[in-house]
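Complex shown without one protein chain; remaining protein chains in place.
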Amino acid sequence: MNEELTLQQAETLLAPYNKETLHPEPNRLDVVVTSDDLHAAVTALHDAKWGYLCAITGLDNGPEANQMEALYHFAQDSAITTLRVRAPRSAEASVPTIADIIPPAVFFERELHEMLGFDVKGLSDSSRLFLPDDFPADLYPMRTDYKQDQPVPVVEVVPDLVPDEPTKIGNRFIVPIGPQHPALKEPGHFEFTVDGEIVTGGRMRLGYAHRGIEKAAESRNWFQNLYLFERVCGICSHIHATAYCQGVEKLAHVEVPARAQAIRELVSGLERIHSHLLWLGVAAHEAGFDTLFMYSWRDRETVMNILESLTGNRVHYSANVLGGVKFDVNLEQIKTIREGLDYLEGRVNHYLQVATTDAMLLQRTRGIGTINREEAELYGLVGPTARASGVVRDIRVEAPYGAYTTFPVTAVTDTAGDLEARMIVRLKEMLVTCASLRTILDNLPVGDLTTRMPRKVPAGETISRVEAPRGELFYFIKSDGTENPARVHLRTPSICNWTSVLEKAVGAQLADIPMMIAGMDPCFSCNDRLVTVVRPNESHTWSWRELRDYGIEHYKSSMNKGK
Amino acid sequence: MEKTMDETIVKTNNMWKQVLDQVQGWSRLNSPWAVHFNSGSCNGCDIEILATLTPRYDVERFGIKLKGSPRHADVLIATGPVTRQARERLLRVYEQMPAPKFVVAVGTCSISGGAFLGCYNCLGGIDQVIPVDVFIPGCPPRPEAVIDGIVQLLTALKSGTYKAPQKPLVVQENWL
Amino acid sequence: MNILSSLFALLIFPAGLTILVGGLFYEWIDRKLVARLQNRVGPRWFQPLADIVKLFSKEEIEPPTMTAFLFFLLPIVAISGSLAAGLYVPMLGLKPSSSFPGDLVVTLYLLSLMTLCMGLAGWNMTSRFSLVGATRALTQLCAYEAPFLLALLGPALAAGSWQISEVNAYASQHWMILTQPVGFVVALIGLMGKLELPPFDAPEAETEIVAGALTEYSGRGLAFFNLGKSVELIVGLTLVSAFYLGGINSLPAFFIKTIALLGLTALLQTLLTRLRIDQTVGLWWRYGAVLALVQIGVMMVWR
Partner (left out) sequence: MMIGTMFADVFRSIFVKPVTQLYPKERNLPAESYRGKLSFSPVACTGCGLCVKDCPAKAIELTTLDRAAKRFVMTYRSDRCLYCGQCVVSCKFKCIDLANDDWEHAALGKKEFTLYYGKPEDVEISLVKLAQQAAEKQPG
């Protein structure tokens, strides 16, 4: 395609700052820039509208090389330009912030700061994003000399002054949502300041589900890691495994047979249907429409059955192995899948009608949390959330991978950008997926299921991007030629979409907040591989720490009283 | 004469107590309200727990209701390997529940750490923090297996073989 | 003897215990119907009873409230309010246990006591969810109370009496659902608002504010509130069906009419999405109150 042309454009744009150029893969361009030039280089790309910022990866090249790197990945269709900033492995390692040009970069920069100890100059908020509060400040888990089983001292958290009146600040209340809250099936903590029913400010703290997967990956072999990454998320597990497999196979120069690729896409299509139906149910539940929740989950069981009979499990399918897939599809199964798809298609069409015509539901979705196209691009949204605002961001279309090169799909978009549009986009996507699954089933390639995979993967770096049900999933994999990976960095779709909720929460009704959170289909376990407070608000709110200490005291005293 | 009077009173009192105990036991068996806490799992288990509420499995037929407030709950359904950040909250949710309370650990990682065994931010199991009554392994367990676990707990309660689990001896004050 | 029999009437039958059991039974029917409409099996017949007994046998955690006295008193006031309301309606098709001219107004306010208590209970708490829940419960009370009253006023005006037993007697000859359909719709929806059934469950919206005003209640307090709710359900159903569905004069008529009405509310519960509190208030004042007023106006003219 015009991949080469696009990369040439980038090279020309970056020429004034270029210190060294590398071409690690045909679709990639690595440009080494100095820390001082970074800001200007990013501005050049951004002003020329060359792609968007996918992720920032931090690399530690070890004590011998005494070098750390920050990798800024920009993607335009299938072409990827990486700006590499090199820094010494010490406290002096610093990069300037680029959040003034690209606002969502703040999340990535905080991760970089927290996990590797880069000093990000000018970062507006350097509080914890993923690590727990009581984690020592000078320990950086993603550095090579950090051992995952080393003892970590607990840092005393100094409680700040607790105000006398816990619930009211002027006329305002703080309503905490999470980590244990009925609206969230997963942990995450939000604090919304409300004036009556109107939200005046919001803060967010993640990290309840940060387990340290990226670190653990470095001490496991390539095969074990497949199952670890599958368990980053329980809803989009197959797509995580696929992204990982694709990357490793690229590194190992292993060609996956066409039939295996088709089966991977088959499972990922079914998973997309399952994920969107699940989301529809959860969103309906948040809106207080339990009947829709019950019915959509009932119908979801159809696709769960198919997945179970096909792969052998309802949730973590473990369909992939490195170099192929585990199982084959037989004619009988194809027949069951077709019947299932027919039924689901009918039901999805019905739900589409409900979502677009039910007056009571529309009251809760139409015009709520609207994000227009410009905002969507500015916040760097991905997946159905972005597509509902008219931004065509779908890796399956932009940079087809695997079987999507032979079975292309079309991106579903809407222009309204509100909750209704997001619902419609997801529902229509299910229909599109049903159609594309049929094409795959009609033209299932014949051949082997697996190719042999070496236990050791040649040294190198690669990037693997796939379209998860929630949006673009980004994997950066580095091998140093051994049985274990040297570094795996993943950027999940949810983290890109957070800004949309927090920016839009201010001025909204409290009752709409759960809907808005659900609207972007957040996946905490996805983005908490590693905590966050964004948007300082105008009145005083408690920090999480204050709240927690207060909470402990509060319940301690009540327990004592109770006895 | 007086003595026998006293005896009858004691007897009737005892009988009352027995009857009351039985009624209490019966109600407890038939109305286990649950609260769900995710301590950092991949949410595979969480969707399976939610699936038990939906028409296909419908646990309301056992009287199980998923409640939002820990104050209303009898059973804590916990998932996940307990991350450092979530530990405090897990303890708090548990403490807020009124006695008698039971804990069900769902999923392999909530029992032993599972796939996250050895990760630096995971404690590796609910029973490291709070006493657990039933363990349900599986990654994730099928909704039927979740129901089976809860039925086992109820059966144990009914038959009197239930023994309260021991509190974790040392609630790890220092991480590692 | 007289005192004994009235005590019996008050505590066991037809008021008191009977209403409690009836309330629990109706709660079961409601839950079962909703479950069936959602294609599920639903709870067993003794479920509400088991829930209540269990709650009574549980520990009651006393949160640091502003006034402990209110914390204990409010649930009791709430349930006594709804039980007392049961005295004035033709429960089980029998004559109301107590009756005097103007008891309609008293009954209505006894029914509101529950919501007031819940509002106060929430206000009495330091929990944020309770506070927001209390505010919502009271706001909603202000919203549906007037239209609901107006909707019940229609039949009362037609019967020319403020006494429930007389309206009931008049209704036995006239099916007011036919003559005052608008009033019936407003009364039915008003009843759902009173009972905080979906779509008017914003005060206890689980996904937003956990369990609203009752978030901090456990054990006995919660049991009383839940029990009060089920009593209110049966009393409310009896009242509305006595007024609009041709009166209640016999046991079969009582069951058929109230259960039919319950079926209707269950259907509405499953079909509608929860309204935001501002939407609820808007709906009641913009449509509910106006419709009920128009209905009354038409009636006055027609008479």
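Just so it is clear, A, B and C label the chains in written order, and each chain counts residues from 1 on its own.
Everything below uses one rule, namely that a contact is a pair of C-beta atoms (placed from the backbone, for glycine too) under 8 Å apart; a residue touches a chain by one contact, two chains touch by 3 or more.
Fair warning: this is a prediction, and the values are worked out from it, not measured in the lab.
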The complex has one chain that is not drawn here; which of the drawn chains does it touch?
A, B, C
Missing-chain contact among C:24, C:50, C:152 or C:272 belongs to C:272
Selected residue (touches chain absent from view) among A:292, A:412 or A:490:
A:292
Those residues of subunit C which, in the complete complex, touch the missing chain:
35-42, 267, 270-272
Missing-chain contacts on subunit A, rising order, are 220-221, 223-228, 230-231, 291-292, 295, 298, 301, 308-313, 316, 318, 321, 326-327, 350, 353-354, 357-362
Which parts of subunit B are in contact with the chain that was left out?
55-58, 61, 108, 111-115, 117, 127, 133-139, 141-142, 144-145, 147-149, 151-153, 156, 162-163
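Keep this in mind: only the chains that are shown with their structure count from here on.
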Partner chains that subunit A and subunit C have in common:
B
Distance from the CA centroid of subunit A to that of subunit C, rounded to the nearest Å?
46
Separation of mean Cα positions, subunit C and subunit B [Å, integer]:
34
Provide the list of subunit B residues touching at least two other chains, using ranges where the numbers run on.
54-55, 67-68, 96
Give the residues of subunit C touching no fewer than two other chains, as numbers and ranges.
38-40, 59, 61, 129, 206-207, 210
Within their complex, subunit B touches subunit C through residues 23-24, 26-28, 30-31, 33, 54-55, 58, 60-61, 63, 67-69, 71-72, 74, 96, 98-100
Residues of subunit A touching subunit B in the complex:
131-135, 141, 146, 148-154, 179-182, 185-187, 207-213, 215-216, 219, 227-228, 231-235, 237, 278, 281, 293-295, 297-298, 300-301, 304, 314-316, 523-525, 528, 531, 548, 551-552, 555, 559
Which part of subunit B faces subunit A closely enough to touch in the complex?
35-48, 50-51, 54-56, 66-68, 70, 80-81, 83-86, 88-89, 92-93, 95-96, 109, 114-116, 118-122, 139-140, 142, 173-176
